[in-house]
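Then we have chain A:
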Amino acid sequence: GDEPEEANNDGPIVVGISLPLTGDFSEPGKGVQRGYEAWAKITNDKGGLLGRQIELKILDDQSNADRVVADYEQLIGSDQVDIVVGPFSTRLVVPAARVAQEYGMLFVEPAGAAKEVFEQGFKNLFYAAPAVANDHYNHLAEYLLALPEGQKPTTVAYAAMDDPFAQGTAYGLKDKLEAAGVKTVVNEVYPPNTTDFSSIAAKIATSKADMLVGGSQYQDGVNLIVALQQLNYQPKLAAFSTAPTSPEFAAAIGNKTEGILSPTGYTQDAPYESNKEFVEKYTAQFGSPPEEDEANAYTTGQVVAAAITAAGCADQGECQQKLIDWVRTATVDTVVGPLSWDEAGRPKGAHMIQQWVGGEIKIVLPADAKESDLVYPKPAW
Partner candidate 1 sequence: MPSGALLFQSVILGLLLGGLYALLAAGLTLYFGIMRVVMIAHSAFLILAAYLAWWSHTELGIDPLLSMLVTVPLFFGCGVLLQRLLLARLRAVTLTMMSVLLTFAIAVVIEGLLGYVFSGTQRRIQLGYGSASLELFGGRIAVVKLIAFGLAGVALAALYLVMKKTTFGWALRATIQHRDAAKLVGIDTDRVAGFGFGLGLATAAIGGTALSLDTTIYPSLHWHWIGPLMAIIVVGGLGSVPGAAAAAMVLGLAQSLLQIELGTTWAQTVFYLALFLTLAIRPQGFFGGRLAQRF
Partner candidate 2 sequence: MPELELVDVQAGYGRAAPVLRGLSVAVPAGTIVCLVGPNGAGKSTVLKVASGLLAPRAGKILVGGVDVAGQGPQRMLANGVAHVLQGHSVFPEMTVAENVLLGAYTLKDKAVVGDRTEFVKSLFPVVADRWTSLAGLLSGGQQKQVEFARSLMVDPKVVLLDEPSMGLDPKATTTVFEQVVRMRDAGTAVLLVEQNARRALETADLGCVLDLGRVHISGPAAQLVADPQLAELYLGGRPAEPRP
Partner candidate 3 sequence: MRSLETVELTKAFGGNLVLDKTTVSFQHGKVNALIGPNGSGKTTFFNCVTGLIRPDSGRISYAGADITRRSPHAIARAGLGRTFQLCRVFPRMTVLDNVLAATRPRGVNLLRGAGGRKETDRARGWLTKLGIEHLAHAEARNLSWGQQKLLELAGVLMSEPETVLLDEPAGGVNPALLDRIGALVRDLNAEGRTFVIVEHNMDLVMSISDHIVVFDRGRPIAEGPPSLIRTDERVLGAYLGA
């Protein structure tokens, strides 16, 4: 019996998720898990959706692309969940989305930011965050290129993990700077499982580049920074994707965080009213305020919820197409602001730039959202 029994329709809405709770992505993966749990709790406390409670079914894919497919296979084919949402990180999102597609299911995801995600011809995928990887640094690029000649960094070193997202962010910035004639002196790519960064660091350090851009997930960013500290390299500016927004970041690099930049799609003090509720209830539930990954997951939940409420159904079968069609044309208010998507599922917003200032990470760009001024050149680490 593949089609869901009627009983389903007043039982709980089962939401199937596979997450990298172990392996490379386990840190952000757990963040995403917290985000989903917060969403389920907050929604259920308000009486659930269509009068049905939300029930999460979470599997661990160990950051393993084979497992992620098997997991969604199991969730959809065997466990007959009503809704599926995405895992963390592009590398897992792409295969997962394909399974959903071939079962004709809606697939909203919190962490498939790289452009590749939207080039697979998915008809069911929507990325629930403000901007795709390549646009994460847009505001920073504008800022730098606007600097007067003397101050503008003239040489830049790039080091990016061979990961669609990580590279996407770094290269997005690289393209813009090179176009404006800023010289690239080092351009290193390293595989995800790299642990020894001393030789990459040696290249960067001896190149004496003004600015450093790291296309990182988490640990690789930390390792690179420590290796650079060992070689006593002091750039005028250093930007890393995702890593610096992670709770453990500061301690991991011996609290020498001052001036480090990072793009983010989310800030706890964002003005949107659903965000106030989120931050406060999340903090109540987990004891600490949410970060980007938690927010992305929560956003995903918000999008799905909106779709379900609008379509008035939540189960496998023809309902899924209704959901997809609705999201395609909708604009959903989320904790990261109003989101809408193009036909490939790209969000149409932009990321902000954060910087560590006085031991805290603060929004510094764009000017209208900033909580503090951008510190340039960055102090020594």
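The set was built so that all candidates are chains of the complex that A comes from, given by their letters.
In this text, contacts are C-beta pairs under 8 Å (C-beta built on N, C-alpha and C of every residue); 3 or more make two chains touch, one makes a residue touch a chain; residues count from 1.
Values in this document were obtained by computation on a predicted structure and should not be read as measured data.
Engineer: Using the definition of touch given at the top, pick which of 1, 2 or 3 touches chain A in this complex.
Structural biologist: Chain A touches candidate 1; the others do not touch it here.
Engineer: Which residues, counting only chain A, touch candidate 1 once they are in their complex?
Structural biologist: Interface residues on the chain A side: 21-24, 26-27, 62-63, 188-191, 193-196, 198-200, 202-203, 205-206, 218-219, 222-223, 226, 229-232, 251-252, 254, 256.
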